[in-house]
Each structure stands twice: as C-alpha cells, then as structure tokens.
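One protein chain is absent from this view; the other protein chains keep their places.
Think of it as A, B and C in the order they're written, each chain with its own count starting at 1.
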Amino acid sequence: MHYKHRIAQRAAREIRPGQNINLGIGIPTLIMDYLPEGQQVFVHSENGIWGMGRRAAPGCEQPDLIDAGAAYTTCVAGAACFDTLTSFAIIRGGRIDLTFLGALEVGQNGDLANWIIPGKMTPGIGGGMELAQKSRRVVVLTTHVNKSGAPKILKTCSLPLTAPACVGLIITDLAVIEVTGEGLRLRELAAGVPVDEVVAKTEAQLLVPAGQLPTF
Amino acid sequence: MHYKHRIAQRAAREIRPGQNINLGIGIPTLIMDYLPEGQQVFVHSENGIWGMGRRAAPGCEQPDLIDAGAAYTTCVAGAACFDTLTSFAIIRGGRIDLTFLGALEVGQNGDLANWIIPGKMTPGIGGGMELAQKSRRVVVLTTHVNKSGAPKILKTCSLPLTAPACVGLIITDLAVIEVTGEGLRLRELAAGVPVDEVVAKTEAQLLVPAGQLPTF
Amino acid sequence: MTMSKLQTAAEACRPIRDGATLLVGGFGQPGTPHTLLGQVLAQGTGELTLVKNDANEPGLGISRLIEAGRVCRLIASHVGLNPLAVAMSHAGRLQIEVYPQGILAEKIRAGGVGLGGILTDIGLHLENPAASRLVEVGGIQYKIEPALRGDIALIHAERADTMGNLVFTGTASNFNPAMAMAADLVIVEAAEIVAAGALDPDQVHLPGAFVDRVVLIESTGSDYGVLKHHALQA
Partner (left out) sequence: MTMSKLQTAAEACRPIRDGATLLVGGFGQPGTPHTLLGQVLAQGTGELTLVKNDANEPGLGISRLIEAGRVCRLIASHVGLNPLAVAMSHAGRLQIEVYPQGILAEKIRAGGVGLGGILTDIGLHLENPAASRLVEVGGIQYKIEPALRGDIALIHAERADTMGNLVFTGTASNFNPAMAMAADLVIVEAAEIVAAGALDPDQVHLPGAFVDRVVLIESTGSDYGVLKHHALQA
C-alpha cells in the first residue's frame, strides 16, 4: 500500500459516527475511500455541499457538481447544496467536528503552516485558514520530512502560519503524534519504522512513552 | 370618500411601473386598493415577501402567509418568499424604490419621527428605521394635525427621530407638500381646502407657489 | 446504522435549563415553534432570556411563557401586538430590549457565522457619540453591533429530513434560518419529517449541519391555525 493510502486509512479511524468532516486537498481526499461502511458521516465540501459522496464515476459527471479541488463528485442521500456564505457559516460557526489538512510545517504547540512557500507567489489561502482556525479538531496528514529530507515537525514554524495552535493530531508516513499541553507525544509507529528514525526525523522534542507502541 | 382613502389614492399616483415598494402600517396599507391596474409593481413586505398581493379573501387565508401587520395576505405571480435577513438585505441594500410611512412629526428638512411617543413605552421600531433610512424615496402619509389639533409638520421635530432628512413628499388630508433643498413647497390641495388653512395648520415655513394649485 | 436526529419534544427540550438564553423563531404566529414552547412551559423552565422578533400576542407563543413569569428578559424588534408584555415591562417585571428588525437579525447571523459583529449606520443619529462605539470606514461613520448567540435555538420548519435538513414556507421563514445557525444546541420542530434523500439537495433552505435535534409536530391544532381577528370578515 502506498504511504499516502496508509496515512488516509489510519486517518479514517479518527472519525466518529455522525460527525461533520472536511477533507482538504491532497492526501485528505483519499480518506473518502476508507470511510467506515454503514456509518453515517457528513462530508462537507467548502464550495457548497454537506453530504458529499465519492467522485463521480466516468460518464456520470454532472458539470455543476464538483468538490473543492474541482473534481466531479456526487451527493449521498440526505445531502444539501448551498452557497459560499452558508458553507463558511458552517465552518466559522464551529459546526465542522473534524478537518484533515496537509502541512508544510507543524510547530510543537500545534501551529500549522500550509499556504505560503517563501520565494513563490502564494496562490491564496482559499478556505484553509477558516477550516484550520475554526474546526473543532484538526488532524494533519503529511510526509514526515519534506522533499529535501528536512523535518516538517518543528520546534517553531518558520513559515507564515495558516492558524496558530490549531493542530490536535499529526499522521505521517512514519508515525502518529498527538499535540498535548505537555508537547508532542508519539502515539503510534508505521509498521517497520523504529522509534529512533521518527525521533531523528523530528526537529521538535518528542515525548516517547515507555514500552511497545501500536503500529498502523 | 374617507380622508384616509383619499390620501391612499393620491399616494398611489407616486408609484412608477416596475418599482419595488413597501407599505407601512396604517394608511399606507390602503394603497393596495389603488395600485394602477395592469401595471407591474412589486410590493415588498418586510416579514418576507416580494410580490405581495391583496389581503386573503375570507376563508382563503393561509396560516403561514401574513403581512408585516399580521393580516393574512396573498402572493402575485412571480412572487418570492424569504427570511428576515434577505428581506432587510433588500431594504438596506437600497433596492426599495419607494416606501410609504406614517408620521408623528415631520421636520421641514425631511426629518421623520414616527416611533416614540413621550411618556409611553415604545413597542420598538420594527423595520421602520431601516425603511426610512435606506429606501430611495420616502413618502409620508399622515393627518395634517394630531388628535389635539396641533401641527405635525414642524420647523424641528421634538420627538426622537426615526431617520434624519429622509422624507421626500408629505401627503395629508389637506395637502401635498414636497421637501426640497429650499424648504417645504406646497404642491397640491385637497379639494375644497384653502391655502390659508394649510399654512395655519403647518408650523414649518411653507413655500406657496403663485397661482392656482392642483387639487386631489 | 442509519443516523437520525429525530426525538420527542420532551427528549429534545430536556437540556433547556433555568436561566438559559433561547433564540425563538417566528414573526407573529408564522414560524413560531409552538410545540417546543409548549414543552418548555410544561417542564417548568424559568428565568429565561428570550430573543424573538416580537412577543406574539396574549395567550399565544412566547406570551404564554411571559405570562407565566418564566421570562426575565426579552430581546426583540417590536412588541406592539402584545399590550400584556408592554404592561409587564412598565411594571418592571419584564426587561425588554429592542433593536431595528434587520439589525437584530444581522446580530444573530453574525453570532451564527463566527463573526464578532457588524458595522451599521442604522439609527446612528440616536447614538451618543461619547457612549457608543463608532468607527469610520471609507469616510463614513458606523456603529459596532456585537454578535448575539443563544444557548439553545427553538426553530419551526415546514419540513425536515432525519438529517436535519430544513425547508421553510411563506412568511414562516423569518428569523428561523439565522437563529438556527446561532445557538450551541439547535432544536427544530417540523410539520412533516421525511427520510434522508427525500429532499432535493438544491431545495434545502438550511443544511442539517446546523441542526442537532428534530421534533415532529404532533398536534397542529389552533396554535398553527388562522387567527380570526387578523382575517377579513366574510
């Protein structure tokens, strides 16, 4: 299984029945394939759907039904479609229980940076800032290090923040890490990954519990 | 014809085809009976109708369709029903071309006072303040004097204002008076009413044009 | 497992405690959640702050709670059709606070959509510049109106599905959509409740994401009928 799918599969286990969830661009969209069967979850898409279903099957696309990443999508039974004002009323009003987002950097206090890369023109934040700041819980899905091999989980973010102290859980290709009042706590390891590797590839201080850690 | 109906009939002549209009409580509601036949006018009711029709015929009332004064009403073809937010978006957004309101006092600069009677508990302004302040044109329909015989058209209002300098035209049981940059200009007389009587019953200065005035 | 937000009125209203702030839909009779208000009356809850456009009329809607002495404070836009509420206010037994109707709706909406407040020029001429919070934007003076939220919203809809998606009708919409966004717990009564999927997603007025509990109106008796004194005589 590709690491992105393994992250998505692990992430899906964070979802509780009846929750309103939002899936950011990138790895988070893969969660759609791992939603618990027969359990009602309401997927919100910020361009105007509550109750979004899977991507439209080839030939069944409706031109006026896309997800926030522009892919053709579907509605489940009980869905509602609405405008941008209503969609962000749901977000800023605190009605999103759980949001999955990608990251460029995560600070050990839960700071999230995922929108400006220095030296590049930012394409804009879209709905990400409101989702990060106002969702009841934010779970970050990311590779543990960036393309140059540098850690993404840092003592302090160097990039402009999307939102401060918003991240509750970090799921990477190597580990599951919880953001706690005491700092970052290592919770689970990807199958076959030693604790030492995770510690070495994490710039921030990691609290490592004694004993065997669960794997995913 | 009762003076209230004569005021309403004269008021209806201020309406232009295609206008969005709002009819306040009291005499203004009588205008509904004098709307020009076969001419499209959109009557807005602030509790959530654009395209309101006449009052519901006996036995034809729909419990969920009332006007802003709680009377059962109807919709014309092409009507829309909506919530309070949308209704006042129409008002404050400047989409009401013409509003007819009652008055306790009108100042010679167009100030309107129609909501607080001293010594009485005010029941609240409802939608009147927003209508007075934001409609493109406000026409006041009122008796020329109050129940004690005192003038209602004053140099300066003594009551708390609904909105300052908002009135464009005043139609009373005695006269039609325009609010202009130079002051109040007498435009028309009720049939059989001499100019002297209007001047005597108006505390504010009246500009009286030379020659015969039209009657209504 | 199929999720449903359907509950009885008694179950749904159980979390309403003495001292709560309730947002109550309705402009006059249409849109007033009579069934839910009846439950609040029956369960004895008191010391309430109510936010409603008006005070209904004596013997109807929130006036029953006011008459029973359960309400300390009412935030409204116009209470002219309820002389009883006005009299209680005069007697110091009910505190009434009024706002221009559309501004009251916007304050509630701001609370619902996660804003701190709005800037408005309505009624600015009545403000005491020394006491008010005024700001200038683009050369124009505005007043800061803070957002307003409630603990619980009591909402009336024409139709709901089991997911809490709502459809309103006629002039019964009024404050209901704004209030259904602006409370920690949102309880809806509906004249009809349908299965998930029975409503066209395009024709939902308020998505179920805002709604926590849905109650079926069991008796659509006189509370929901035509009030003869507001009808034309035959």
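The definition used in the following text is that contacts are C-beta pairs under 8 Å (C-beta built on N, C-alpha and C of every residue); 3 or more make two chains touch, one makes a residue touch a chain.
Quick caveat, the model's predicted, so the values are computed rather than measured.
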Neighbours of the unshown chain, displayed set only, are A, B, C
Tell me which of A:Glu37, A:Asp64 or A:Glu182 is the one touching the absent chain. A:Asp64
May I ask which residue of B:Met1, B:Ala77 or B:Ala210 touches the chain that does not appear here? B:Ala77
If the missing chain were put back, which residues of subunit C would it touch? 106, 110, 113-121, 133, 135, 137-138, 140, 142, 144, 146-147, 167-170, 201-203
Contact residues on subunit B toward the hidden chain run 17-18, 20, 38-40, 42, 44, 49-51, 75, 77-82, 85-86, 88-95, 134
Contacts of subunit A with the missing chain: which residues? 45-49, 55-59, 61-66, 68, 70-72, 81-85, 87-89, 91-92, 121-130, 133-134, 160-161, 163-164
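In the analysis below, only the chains that are shown with their structure count from here on.
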What graph shape do the protein chains here make by touch: line, ring, star, complete or other? line
Looking at contacts between chains, which pair has the highest count of C-beta pairs? B-C
By CA centroid distance, what chain is farthest from subunit A? B
Just how far, in Å, is the C-alpha centre of subunit B from the one of subunit A? 57
Separation of mean Cα positions, subunit C and subunit A [Å, integer]: 36
Out of subunit A, which residues touch more than one other chain, so two or more? none
Interface hub residues of subunit C, defined as touching at least two other chains: none
